[in-house]
Structures are given as structure tokens and as C-alpha cells.
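One structure is given below, represented as C-alpha cells, and several questions about it will come after.
The complex appears here minus one protein chain, its other protein chains still in place.
Order as written gives the chain letters A and B; numbering starts at 1 within each chain.
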Amino acid sequence: MNKTTYRIHETVVEDTHAFPREVAKFLAGEASPVAFRAVRVPMGIYEQRKSGTYMVRIRLAGGVCLPHQAKRVAELAEEFGNGIVHITTRQDMQLHDVLVQSTPVVLERLLEVGLSPRGGGGNTTRNVTACLLAGVCPDEAFDVTPYAITLTEHLLANRANFNLPRKFKTAFSGCGKDCALCSVADLGFFAHTREGVQGFSVYAGGGLGAHSALGIEIEKFIPAPAIFEVTEAVKRLFDQHGDRVNRHQARLRFVVERMGPDEFRRLYRQELAQVRREGISVPEIRVGENGAAPAGSMSADEPDDPGYRLWQARHVFPQKQAGLCAVRIPLSLGDIRARELSALAELAVVVGDGALRATQDQDLYLRGVPGASLYELYRALRESDERLIAIPSIRSVVCAGASTCKLGLCLSRGLAQAVEAELRGLDAAFDEPIRINGCPNSCGRHPIAPIGLQGGAVRTNGRLVPVYSIMVGGRAAEGNAALARFVAKVPAKAVPALLREFWIATATNRQDGETLDNLIDRWGADYLRTLAAKYAHVPSYEEAPEFYRDFGCDEDFSLAGRGPGECGAGVMDVIALDIDEAKTALAQNALYDAVVMTTRALLITRGLEPKKDREIFAAFSEHFITSRWVGPRAQLVLDAALDLRLGDRNTLEDLRDDIHALLSRVEELFRSLDSNLQFRVKPVELPAVQESAHSLRVAQELDLRGVVCPMNFVRAKIQLEQIETGQVLDVLLDDGEPVRNVPASLAQQGQEVLSVAREGGHFRVRVRKVE
Amino acid sequence: MQIIVNGKAVEAADGITVAQLLVEQKVQTPEYVSVELNGEILDRQDFATTVVAAGDQIEFLYFMGGGAR
Partner (left out) sequence: MSLRMEEIERYSRQIILKEVGGKGQEKLLASRVLIVGAGGLGSPASMYLAAAGVGTIGLIDGDIVDLTNLQRQIVHSTGDIGTPKVRSAAEKLRAINPAVQVHTYEERVTAGNILDIIKDYDFVIDGTDNFPAKFLINDACYFAGKPFSHAGILRFDGQLFTVLPGRSACYRCLFGGPPPANAVPSCAQAGVLGGVAGVIGSLQATETLKYLLGVGELLTDRMLVFDALGMHFREVGFRRNRRCPLCGEKPTITELRDEEQPVCDWRGTQV
């Protein structure tokens, strides 16, 4: 009988007890939303898209959940959530629609049963995952569950682990098949036994999202107790070298990319040596407590029930322990109703080994079920809810999507339901799920899947259309992993029919016992490409307005009204697309179109999505010309474009260079966006000035690094007073407020800022004295 | 008729003199008040004979001492 999950460290208890005060401060208006966010996110409490509602992400080390814990989570879901418990792709349990004033009591009640959402979100060491059959899998080297649990305890004890440059994900796989996806973890451990010694090979720097990357091997083999010092060493490396300023390049995989694998390994070994010199406490690993022990078996009747046979074939897996089975409870979209979860908890005690496992496919497993008890279990599940024994034609793993996720672009769950409905009745060909992600981030883990869908948007006929890119060939495996590659892009509404056709075709084209990824490599990728061509056409709005709406939504697909925190990778992709199309238009001499696309591209970052050209021009003028993000000549371009439209002009040819310059500037602004949707270049950069050598003498250089605002501005001013009008001064400023404020203040007082250039960790601002 | 006294529009009898206006406006210590009529400081001896016309702008300037004690 399973007895343990991670033990709660006293620092977590302290932080949980301190939390109600933070909530009270926020509700009383004493703490700003930003300040509160800094406290609640590392506590695993995320704001949902509908403001005022929150989700609570409860970490389950290795996905292990004891029955009394599951019951408590179910109760909390009923009392404070929406009655549903969600299993995430990292083996957490999640509550939704919780009001902020309820979060303190939720945290307290979770603590009572030994659970915490600490590190469920934010720049923290996130839930430590383990492969779903750890402990019972016939292929495993040994059970990695105790290691996932003990490492979790170790990480929870150190508050510094909740203040890293960015999130940090750790995983354990029992063998090279890598069901825990160590290949794309920040830190991944593969279990091996060498000469009787249990240990791990270690990979680091993997991750999915923008610029997905596979982890690199940093240790061929370490004895098992060494996981703590190795984790500490990698974490310190991350802490030191992760980019705390640029959120979008902060993950460990960017560190690897920046310095290269060899340098990364060298620095890792340096950190490891340091950790060893200091010596860290190594907790005791309680092996064997999660070992399975059969409870009493029930009736031995095995009736001739075709439903039962199908279920058994699909959802029951023999364990390495003779006579015992692991049973999958498939959860559609990872959701289970509270009372069903309670019922499962009961069953785990009566029929299973006393614990539930959450998996990265967003399902729950019961393990240690004696073969003789299977039918009883099947009947109990069927009685609780038919869906718990469902055999979908196609399994899917889906991200939360734009309905709850602020960064989401597409309503991925809507698509998943539509696909499920479309494919109902077809034979379940494969066990591997299709992974659906509503935006270019990878919460659905699609880059590591044989077949995945990635949400996006394109512009057709001046309107936005939700689309999905079909990606194939992803694979997790030790040393042989692969990231999915793009095959085709089709409108969202075309996806269910396309998949249905594909799935039917697989029945005839599949060779005996062929796995899905083999099938795809051999035949499926090309076939999908052909199919996609057939489904790619987007009808006009008048013909089929539903193509311009996402699943489950009656309104036209739009990005308007998004603020910082809601312009994630998906939105960035749309902007990049506009800019690309503007470039194409320019190259094709469609100058008017180029102007429209250029000026429209960045309006989303201001929460705007005007449809009419003159509205686009007006918005661009207000938000970018008046505020001097682009030079004043842009207004000439806009006016000329309007004139062309009105027929007062024949051509924009004479402004071609200005249109080109405007597009370059818009692209520069786009590239400089930070996570608060602020541009990190200075307003109104002047075109390159042809100066005679005489007047462009750089008079001197003033190093104001380390000088805070406004002293840096004051000193720059005073320095300028010393030089002649027309002379040039170089000022070195720190990143952040100094470079944001000083050039603007100098310009505002009439000086001519010639350039602002990044130089390593600081900026060089060149100013010419005007007055 | 309407005239402006100290920036405010007031009603005054036609043909009123400055001296009479001081009384009518209940100016305290009229003998120590300076009068400016349409931007010109009037001589005190002219108060009784200067007639105020419609639309005239009149300012009463008062002595104000009290700074140090």
C-alpha cells in the first residue's frame, strides 16, 4: 500500500501561513496587482482569462496522489472551484475558477493533506515528473518514483528555488523510451543500472516553446544519490546565466544556445565541483514505499462482454509484478468531475495499490490491480461514469487554450471536441494521442509528438482566420529524440474533416503492428501534405463566415483588446506575418498594400484591430507617429496613401524609399518588444546623417554606467554644456531605466540624439549638442 | 451701466464719479486707496471730478504692509 508523497517542508508551511496576509493586502488595495502577482504566481496561483478568477496548480511529485489527497482536491473543486479537477501535462492537479479570497483557505486545506501548489507556477522549480508506469513498468531499470519525490522535498526546502531567472522543469524516466519526456526538460534523468549500481544519465537544457530544443547529455552515469548535487549545480548555472531581463530568452535552453554545449558542460562541471566542495545535505531516499502490494481481489468472473474486452485491450497494461495491471482512466481534455475523482480514490484503495497517478497525457492511472479484479473495476467505473471507460477513436492531449489562457490564440479545446466528434465511430487505431496546442507555445507538448497541431492566425481578405499547423515526427527517447517538423497549415475549421480522412486512410495504409511514428515517417507525412493542400482553401467571409470564427465562439476571430501578458507567441507570430507580407508586397511593388500591412502590424500591441484602411492609418498616426516611435516622414507616407485611395494621386513610387524605411523601422520596433509590450529602442531614430568630418568629431565619452536616474541625466546635461554647439558626446548608460529615460529627456530638451546602440551589457548613446 | 471693478462686472449709476464709486463700493479707508482707471493711476485730487463711463475697468489698490511683524 502506498503511503507517501512528498513531505512538506516548514518553509512551505510558513509561506502558506503568510499568504492570507498578502491576499488581504491585495484586496484592500494596499498591494498592487503586480506586487501580488509576484507572490501568488510562485505559489501556483494563476489568473485566468476572465479576470477575478484563478487557477491553483497543485504539484504532485511523480504524479502520485494518495486517496485522501484526491478526495480533498475533489472537495475543494466542489466548494471553491468549478467542480472539475484538471490533470496537466506535467502531472499536476489543477483547480479552476477559484476566487482570490478563497485561495488562502484552499492552500490551508491542501496543506492539511500534504499537498501544496508551491512552485506550481512562476520562475520556480516546477513539478518533478516521472514516467507514468514508474514502479510497474516491465522495461524500467528501476522505480524512479522515490527519486522524484525526494528531489521535490529537497527543492521545496530552499526558497531560492522560487526565484530563478525563469521556470525550471525536471523529469525522471525509468528507461530510454522516455515517457517522462526528459529529452525536452531543463533537467532530465534517465534510469540505468551499471554493474549492479542504480544511477542516471543526465540531460540538460531541453525545452519546448519558441525555439524548442532537445537536452544535451551532461553526465553519462551518476550513482542515484548524486541527483541532488547535480540538480544544484545545474540550477546554479541557470541562476547565474539565465537572462533575467529578456523573459523570452531566459530558459536554460537559451543559455545552452548562447554558450554552446561544450562551454555549458564546462561551466556545469565547475558548478558541480563547487557544490561538492561546499557539500550539500542529501536527504534519505525512501525506496520501496511505493511498491505495489495487492489488496484483496474480488470476483473472478470474466464474462463475455465485448465492451469489457475492448476496454481491457485499450486501457489495461500488465505490470512487471506478476498478476497485476495498471489501468488507464482516460480523461477527455484532462478533466474529471469532483465526485468521480472521489470515487476513483475509493477504488484505488479497494482494488488498486492505494494511489492514483496523474500522467503527462492528462489521464489518471490506477495501479496494482489484480487481474482477477479487473472486471469488477470495469463495472465500477462504468457505473460511476461511462466516460471513464471510453474508448475514443483518437486520444488527444490539449492545452488550456484561449478560453482560459491569456496567452492563448486559438480555442484548442473546442477543436479537440470537434475532432473527437468527427472521428467518433472510427476504430481506435493508435494509442499515441494527437497533441493540440492553441498557440506556438508548447503546453500541449506537441513538438515531441508524432502528430501535433499548433494554433496560429493568418490574414485573408483583410480578416483574421484561426489556423493550425500540422507538425509530425516528434519523438522522445534517450539520445534519439526528435522535434516535430512542420508539414502544412490549414484553417481551424477544416481540421476535423482532414483528420477524419487521414485516420480512415491509416487503416488501409498501416502495415502490421506498425507504430504511429513509423507510419508517419514512411507514408503519413506526405499524405498529410497532400490532404492539407485540399483543405487549405479559406472561403470568403460571405460564403462561409464560420471559417473566420473559432470553435465554440460566435464572434469573428480577433486579437483586439489584448494587453501585455496577453500577447504571447501566437500574437507575435501574427505580427511577424504582417511584416513578412508587407515585405513581399513591397518587393512586388504593391506599395499601397505594403503601407497598409506595415502600419497595421503593430496595432495589436496597442490593443487595436481596426478593419478599415483609414482607421489603420489614423491609429498608426496616433500611436506611433505622434509618440515619435517612427519619424515624421511616416505621416507623409500615410497622407499620400490616403490620397491614392481617394484618387488624388496616381502612384506612391516617389515615396518608395520612405515606405521601405518605415517598414524597417516597424520591424525594428517589433523585434525590440519586451514582455510588457514596451519598445526597447528609443523613439525617433534619425536616418543616417551624412556629416562632414569636421562637425562629427566625437568630443568625448562620458561613462555613466552604474549611475541612476536622474543623476545620469543631470551629469549628461552638464557635460553637454561644456562642449560646443554641433559637437558630439557619447554617453554610456546602463540598460533599463537609464537608457529608457536619458536619451528621451535629452531629446525633449532639444538635443539631437544621433543613435542608441547596445554594446554588450550597456548602451552607447550619441548626442549632438544643439543648444 | 456696467463697469468692471477689481475684475468683476458691477452695476453703477450713469455719470458716477470715482469718489462716489468708492463710497458706493463701500471701500474702507478710501483716502488710502489707489485707483487705477483703464490702466492709469489716478491722482487723488482727481477722484471727485473723474466720471466713470460704461465698460471702464477700475482697480482699487490697497496698502498692504505686514511682512515682518
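Please note the rule applied: contacts are C-beta pairs under 8 Å (C-beta built on N, C-alpha and C of every residue); 3 or more make two chains touch, one makes a residue touch a chain.
All values derive from a computational prediction rather than experimental measurement.
Considering the complete complex, the chain that is not shown touches A, B. Touch with the chain that is not drawn comes from one residue among A:E10, A:E284 or A:E721, which is A:E721.
In the full complex, the hidden chain is touched by chain B at residues 6-7, 29, 31-32, 34, 36, 39-41, 43-44, 59, 61-69. Residue-level contact of chain A with the missing chain is found at 710-711, 713-715, 717-718, 721-722, 745, 749-750.
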